[in-house]
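With one protein chain withheld, the remaining protein chains of the complex are depicted in position.
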Amino acid sequence: MKYVTTIEGKEFTVEILDEKHIRVNELVLEMDFMAVSGQPVYSLLIDGKSYEAYVYPEEKDWQVLLRGRQYQAQVEDERKKRLKTAGGLSAEGGEFHLKAPMPGLVVAIPVNEGQVIQKGQVLVILESMKMQNELKAPRDGTVHRIRVKPGESVEQRQPLLNIL
Amino acid sequence: MKYVTTIEGKEFTVEILDEKHIRVNELVLEMDFMAVSGQPVYSLLIDGKSYEAYVYPEEKDWQVLLRGRQYQAQVEDERKKRLKTAGGLSAEGGEFHLKAPMPGLVVAIPVNEGQVIQKGQVLVILESMKMQNELKAPRDGTVHRIRVKPGESVEQRQPLLNIL
Amino acid sequence: MFKKVLIANRGEIAVRILRACREIGIDTVAVFSEADRQALHVRLADEAYLLGPAQSRDSYLRMDKLLDIARKSGADAIHPGYGFLAEREDFAEACTERGITFIGPKASSIAAMGDKMTARETVRKAGIPVVPGTEDIGNLRDEDLLGIARQIGFPLLIKATAGGGGKGMREVSNLDEMPELLKSARREAESSFGDGNVYLEKLVEGARHIEMQVLADEQGNVIHLNERECSIQRRHQKLVEESPSSFLDEELRRKMGEVAVKAAQAVDYVNAGTIEFLVDKERNFFFLEMNTRLQVEHPVTEMVTGVDIVKEQIRIARGRPLSYRQEDIKINGAAIECRINAEDPFNNFIPSTGRITHSLLPTGPGVRIDTGVYPGFEITPFYDPMISKLIVWGETRAQAILRMRRALEEYRIVGVRTNIPFHQMLMDSHRFMAGQYDTRFVEERFAIADESDPAMMEIAAVLATLAAHQQAQRSAQLVQRNERDTSNWKWVGRWERMHR
Partner (left out) sequence: MFKKVLIANRGEIAVRILRACREIGIDTVAVFSEADRQALHVRLADEAYLLGPAQSRDSYLRMDKLLDIARKSGADAIHPGYGFLAEREDFAEACTERGITFIGPKASSIAAMGDKMTARETVRKAGIPVVPGTEDIGNLRDEDLLGIARQIGFPLLIKATAGGGGKGMREVSNLDEMPELLKSARREAESSFGDGNVYLEKLVEGARHIEMQVLADEQGNVIHLNERECSIQRRHQKLVEESPSSFLDEELRRKMGEVAVKAAQAVDYVNAGTIEFLVDKERNFFFLEMNTRLQVEHPVTEMVTGVDIVKEQIRIARGRPLSYRQEDIKINGAAIECRINAEDPFNNFIPSTGRITHSLLPTGPGVRIDTGVYPGFEITPFYDPMISKLIVWGETRAQAILRMRRALEEYRIVGVRTNIPFHQMLMDSHRFMAGQYDTRFVEERFAIADESDPAMMEIAAVLATLAAHQQAQRSAQLVQRNERDTSNWKWVGRWERMHR
C-alpha cells in the first residue's frame, strides 16, 4: 500500500512494504509499530530509534502528539489522491462549522450574521469550568449562520455558527 | 434476590432489595455499589462507610481482596442452597487437582502415587522466575495420579497431580 | 482534640488532605456531587456522602448540607481545602458555632483579608507597602471607579473584592474599554463568588508575583517558610510555581519574610496562609493580598523545606504549638510545580473534557504527583480543569528543570487534551531557564513555537500513515467477518479475545 500523507502542507510518500518495512520518500526503513496496552498510544521503532506518540483520528484528519508537538496529518491512498488531483477537485475552502469544544454557557456572541471577520477574531464567548473561553475564527470569512443565543446552554460539539 | 454467602465457614444472608438497599442478617442497609473504570475493582458505600475491593470469580468461588486481606466467598442462591441441603448433598471433599500456578520447570516431585500426605506437605517443586517454588497440599489426602515428570516444562494451569 | 475530619472539597486537594489525615491516624469523611461518585477522594476516604447535583452551588458550596453531613457522620473538624468555601468567614463561623473545628484561620481573619479592599487598608496601616489603587472600602459603583481610574492611571487591573485565582480580574489599558470590562469582571465575580464587587489596582509593569508561606499557631508563634515564585501565569492563572525564586537574594528574602509575618500578625492570623507580593524590577515589593487558606502550589514549599504543611495545619487546629521555629526552616535544593490542565495549548487553551482512557504517570527520583483523577475517570465541565500537579525536586534549579523536562516527556494522558506541550516548551525556553520572566512573560513574550523540526514531521507522517493503514485493514476484516454471518455467540467470544 502506498500513501501520501500531508503535514503542514508538506507531502510524505509512505509505502507499506510488509509488516516490518516501509519506504519513506524512496528510502526503505526497518520498523516495528504497535499499539501499547490497547490504547491509541503507539510505539514505533524505526531504524533503532524509539518514538512514542498518541495518534487518533479527528474529523477527516489524523492527530499525532509526538514529543510535545501536535501534528495534523491527512493520510490519502496515493492512487485515489492521483485521481482526485487529476479531476481537479479541491480539498480546501468550503464552509467552516464552529462547534462547542465543551459543554457550557454562551455568554456573548460579538459578531453578527453577514459580518466579514478576520482570522483570530472572537466569535463566541463560552463559559465552562468557571472560565470564560473565547472561541476564535480559524480563518478569514463571513459569518453565515448563528445557531445559538447568549444565555443558552450548549452541549459538546453542538454547532454554534458557520463561516463561509 | 436472597443469597447465602459463606466466608471461612461463617454464613451471611444477603438480600438484594433494590438498587440502593440490601438486607444483611435482618438489617436493612443503604448502599451504593459500582465497578470503577470498567475493572473488577468495586467501590461500595454502605451506610456512609467507603470500601474498595478487588472482587473476582475464581473456580466456583469469589475472591475478595479488601484492606489487605484476601477472602474466599461462596455465594449461593438461598433457595437452591436450601434444596441442596435438604437433599443431603455435600459441597465438601472430592478430588483436588493441583495445577501449575505459573509456567515453569518441574524440578522435583517428592511424593509418589498412593502416598498418604498431610496438609502443607510439599507435592511439587516448580522453578519459575528463577526461583524454586514449593507447591504444597491444601489438605490431607492421598496422592492419586501424578501427571508430570521432573524436568518437564509446564504451562500455567496445567494439571500436575490429583489428591483424593 | 478532633478525631474525624470532613473534607469539604474535591479533586487533588481533597486527596492531599485525606492523605495527611490518614498519616496522622484521623478518620476522613469525603463529600461528593453526583458527578464525582467515582472520584478518587471518594474511593480513598473512610466515609463518603452525597452532597447533591454536579453544579457547585448545589453541592460543594452547600454549607447546610456539609454541616448536616458533619453532624450525621460525627466529624468534629472540617478542612475546606482551597476554593469553594475555603475563604468564607460565614462558613468558618458556622462550624465554630456547632462545635466543629474549622481547620483554618479565625472567621475574623478571613473577613479582614477576604475583602481585598479592607485587607489593603489593614496592612497599609501596619506599615506594609501596597500597590497603588482604590483606597476606599465598600461597594463602589462604576461611575466612582471610572473616576478613581483616572487618578491611578492606566494600565490598571479590575479585581474582585471577594477574589482569588484570577477570577473576575480584568486588565484595562484605557478609559474607553473600561465600562465593558467592568461589566464582564462583575459578571464573572458574581458567578464565582456570589459577589460582584470590584476594586482597582495599578498594573505594575515587569513585576514578578512572589508569595510567602506563613504558619501561625494559637500560642502566637508566626513563622514563614520562604517564598514561592508564581510569575508564570496566563489570564492571571498560575501555571508554574517554584521555590526558591531565582530573583530573590538572602537579604530580600529575609525582609519579605518579616513583612509577611507582620501582615499575618496584623489580622491575628492562625494556621497556614500566604501573603502575595508584587516585586518590581528594582526589587521593591508591594502587598497584593493574603490567601487565608492552603494554596494549590504548597507542595513546592514542602519539597524544599521538608515541612508537611497540611499536617502542620491539623496540628495547629488541634491547639498544638508549631513543630518548627523560624531558624529550623532551611531551603534544601529547588522545586518546581507544573499545573497539568485539561486544555488545548494548540487551540487557545480551550478547556477539554472527556474520559481519561489511559495515563502513564512519570515516577522515579524527585518526582511528586498530586492528583484526583485516574484512568477511567471523566473530566467534566463542572469544575476547574486541573488534572494534576507535577512537582519535581532537584539539588539545584537547573537540575529541577532538567528533571521536569524528563517527567513531562514521560507523562502520557489519553482521552483529553492537556497543556503538557506548553510546559515542555516553557522548560525549553532560554528565558525561563535563565529565570528572566515576569507575570506578562507567557502572554507577551512566549509562544507555542510554530516551526516544526522536519525530521519529526516525517516521523509524525509515518505514525499517522501506519495508524490509518492499521485502521483500514481492521475495518476490512470486520466486513469480511460479518459477511461470513458468524453467530452472535461466536462473535462475542472473538470480540472478547480481541480485547483481552
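Letters A, B and C mark the chains as written, and numbering starts fresh at 1 in each.
As a working rule, a contact is a pair of C-beta atoms (placed from the backbone, for glycine too) under 8 Å apart; a residue touches a chain by one contact, two chains touch by 3 or more.
Treat the numbers as computed from the prediction; the structure is a model and nothing was measured.
> In the full assembly, spell out which visible chains the left-out chain is touching.
A, B, C
> Looking at B:118, B:142 or B:156, which makes contact with the chain not pictured?
B:156
> Considering the complete complex, identify which of C:132, C:166 or C:333 is in touch with the unshown chain.
Once the missing chain is taken into account, the touching residue is C:333.
> Check each of C:135, C:171 or C:410 against the chain that is not shown and name the one that touches it.
Of the candidates C:135, C:171 or C:410, C:410 is in touch with the missing chain.
> Since one chain isn't shown, list which residues of chain A touch it in the complete complex.
Chain A touches the chain not shown through residues 32, 34, 36-39, 43, 45, 48-50, 52.
> Name, in rising order, the residues on chain B that touch the hidden chain in the full complex.
1, 3, 5, 7-8, 10, 12, 14, 16, 22, 24-25, 31, 33, 35, 37-42, 44, 46, 51-57, 62, 64-71, 73, 75, 101-104, 107, 127-136, 156
> Quickly run down the residues of chain C that touch the omitted chain.
So the residues of chain C touching the unseen chain are 15-16, 19-20, 22-25, 44, 299, 302, 306, 308, 332-333, 355, 358, 360-361, 363-371, 374-375, 395, 399, 402-403, 405-406, 409-410, 478, 481-482, 485-486, 488-489, 491-492, 495, 499-500.
Just so we're on the same page, only the chains that are shown with their structure count from here on.
> Going by the average position of its CA atoms, which chain sits the greatest distance from chain C?
Here the answer is chain B, farthest from chain C.
> Can you work out the whole-Å distance between the CA centroids of chain A and chain C?
Taking the average C-alpha coordinate of chain A and of chain C, the gap between them is 31 Å.
> If you average the Cα atoms of chain B and of chain C to get two centres, how far apart are those centres in Å?
Between these chains, centre-to-centre, one finds 46 Å.
> What is the distance in Å between the mean C-alpha positions of chain A and chain B?
51
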